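All protein chains of the complex are present and in place, except for one that has been dropped.
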Amino acid sequence: MAPLVRTSSTYFAVVGILGGVLLFANLAWIRQLDEGLAVTGLTDRISWGIYISGFIYFIGISYGGTMVSAILRLTKTEWRRPITRIAEASTAAALMVAVMMPIFDMGRPERVWSLILYGRIESPLVWDFIAIGTYLAGSLLFLYLALIPDFATMDRVLPRRVRVRRVAYRFLKMRWEGTPAQKRSLERALLAISIIIIPIAVSAHTVLSWMFGMTTRTGWHSSIFGPYFVGAALFSGIAIVVVAMAIFRRAHHLEDLITEDHFRKMANILLVFSLTYLYFTLNEYLTITFQPSTDEQILLQLLVEGPLAPYFWFSTLSLVLVTVLLALPRTRTIRWITVSALLLNVSLWVKRIVIVIPSMAVPLVPGDTVATYSPTWVEWAITAGSFASFCLIFAVFAKLFPMVSLWEIEEGEEAARLAAESPAGGPPARPAAPPAVGAKGGA
Amino acid sequence: MAAACPAAGPGGRTPDSAVPSPERRQTIRGIIRAGAAAAVAIAAGQSAVEVLGVHLPGAEEGHEVNRFVMVIDLAKCDGCQKCTKACQVAHFVPDGQEWIKVYTVKDGFGGEYFLPRPCQMCEDPPCRNVCPTGATYKDSDGLTLIDHDRCIGCRYCLAACPYSARYFNWGEPPHTEEELAHEYSPHEPWPHRRGVAEKCTFCVHLRAEGKLPYCVGGCPTGALYFGDAAEDGVTNSRGETIPLRKTLAGNSAYRLREDLGTGPSVYYLPRRGAP
Partner (left out) sequence: MGRWRAGRAHAAVAVVLTAAFAFAVGVPIQGSDVGVLPAQGCTCHSDGPNFDVQIAVDGWPAIYTPDEAYPLIVHGEGPVTGAGGGFSVDVTKGSLSSTDPTVLASGNHATHTSGAKRSWPLLWIAPPEDSGNVRFTVFVNLVDGDGSDGPADLWSVLVLDAQEKAPEPPKPSSMVMAFAGPDEVAQAGHNFTVHATIANSTGAPIPNATVTFAAKLSWGVLPLGAGTTDPNGTARANWSVPAPGDFLVTAYYDGSSKNLSSNGSVQVTVYDPEGVWQDLYGGQEKGVWTWFDPVRVPLGLLVGGVWLTFFYATFHILRLRKAGAREADGPVDLIKLLFSRSGRGRR
């Protein structure tokens, strides 16, 4: 609970830096609003660049919360309890940043409301809008639901001087007391959302992949795009949660709650997805290699030896490296797992570029040339700003609510204690109110 | 806000402070109404722009249907690009955009030829299919046009077009007095504005005047022919009118990327005979 009332200088430093980056990004955004997208490196041939690949990336990492919180909840996996809050927060933060990215990419951002008024349901982009909008609503609802008991705790426990937040907590806790009736309601709601958020998440990213898959371009028009994107998303989502786990563990001194075991279990999940993703990647590129068609050969040549080759090789090789790191026992320590996760995230961000841009570089008309693209400082600045805002949202969250789900941990401890005390399975004692937060976890 | 609604429990009194004020009720109602309307609209799939399609008159004699086609004789095109320039001048096309672009193609036999590529005016245009707001639409004559008042600049159409026929105003295009004095319409899309997509219109605005598109009329060799498939004849800049179906059948005419099923309206007559 301490971080909620006390702010360390490290925090200010970090927020300061992130704020600085964000400010710079805003300047770049203002410049782009002023002069139009001409300040980017985009051309008529390669008309989607790192804004769109960044968009895909952020939608991808939003899967972390879904995966850890919803799927692990449904499978009644106990070790998820300390990390669900971080996971749900990462999903919400990722989606909030993700919806901004297309707005940076639009030629007329002031007309974004047209999507609602004049939306054409036949367009994959509108499907995407609906799917991601639903996903954002669902994930915020999910985050909120899981926060209700903790809001109640904070309302009770926090010192009086945090007035503004107390007002919020007072209202948001929805008069939570932990009564069985309330618990039942909460569980039902959580169950419903946990169940529904999984297909929502899968469809959101699949629909995003269809934006590319439904065109006729070489490299995009591939039936594996749906599973490909979902696989990459699960992958990168877990990786981001791992990174966030490592950061908050250190920052909030959660070493006892978030243990090495957690990291190793997450590493296992990552390994499984990594192998799956390698499998998909192999499928995708091997089938391209085997095609005699000119377009596919041009694409392949672009990837392997063209100007985008560094991106391709980096993302592919780092993927292999990460798989190895995750598998070897020596590198399955917290530090190395975190490093792998971080590398993975960078790798997947680059991979999104490899997905979006080479297919646009392939010439479509006889006699046309291979196109090139080089992002400008505006694009890099706004991309950096997107990362900065993602981290900043986390930083703000850390001040708004605990980054571990207190009630879930207690719930787990309670169940474990009861199971130990009455192996015959007697009726569990009814707790009057959630016990005060003990020394354990002391955050 | 998820929990904004007051709780009027069954059988319980509603606390006074929990009842929303009339103004709030109005706002809520308004939001719900707008949301419902949007949902219905989206579900119905009706885009208001579909209604915008203006039916152009057919030939003076009154055709019931139109389908505009262009026939390009590659044997006659010498790559001079006068078509490109004529179009650019007449439509104040922003710099760097070539609504009809002439490509130099190596023919695989050691020679080269020139391929002018206007918008292919597909029967089933990928650009129209993916447009989220319906800014790119097909009018009742089958021409794919852009409503620049509706375009949000997402550039999905640029990504989807298999012919690289669409362009985007990345920055504010330079203007001339003459361009600014003109009144915008999708048929005569200038003054151009930034942040929207642009492309060839088959000079739909010349239709009513009975004039050939600028590219067709400006071709010095008469390589470009234009006409209405309903009339089964196409005309070039020299006034030569040739029968459409017979010419296409007799010269092994082809269309670009026929395999994609887009159904372009531009036919190419391959070079035949001596180089």
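Think of it as A and B in the order they're written, each chain with its own count starting at 1.
As a working rule, a contact is a pair of C-beta atoms (placed from the backbone, for glycine too) under 8 Å apart; a residue touches a chain by one contact, two chains touch by 3 or more.
Note that this is a predicted model, so its numbers are computed, not measured.
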item: Residue in contact with the excluded chain [from A:74, A:137 or A:320]; value: A:137
item: Selected residue (touches chain absent from view) among A:4, A:148 or A:354; value: A:148
item: Of A:27, A:121, A:157 or A:251, the residue in touch with the unshown chain; value: A:121
item: Contact partner of the left-out chain, one of B:108, B:210 or B:273; value: B:210
item: Touching residues (missing chain, whole complex) on subunit B; value: 2-3, 5, 7, 9, 12, 15, 17-18, 43-45, 58-65, 67, 123-124, 129, 138, 142, 207, 210-212, 226-235, 239-243, 245, 261, 263
item: Sites on subunit A contacted by the missing partner chain, in the whole complex; value: 121-122, 130, 134, 137-138, 141, 144-145, 148, 159-161, 163-164, 166-167, 170-171, 174-177, 179, 181-182, 185-186, 188-190, 192-193, 195-196, 199-200
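Going forward, only the chains that are shown with their structure count from here on.
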item: Subunit A and subunit B, separation of their C-alpha mean positions in angstrom; value: 37
item: Of subunit A, residues touching subunit B in the complex; value: 35-40, 42-45, 47-48, 102, 105-109, 111-112, 114-126, 129-130, 141, 144, 174, 211-212, 214-217, 360, 363-368
item: Subunit B residues within the subunit A interface of the complex; value: 2-3, 38, 41-45, 47-49, 96-97, 101, 103-106, 115, 117, 126, 129-134, 150-156, 158-164, 166-172, 194-197, 256-257, 260
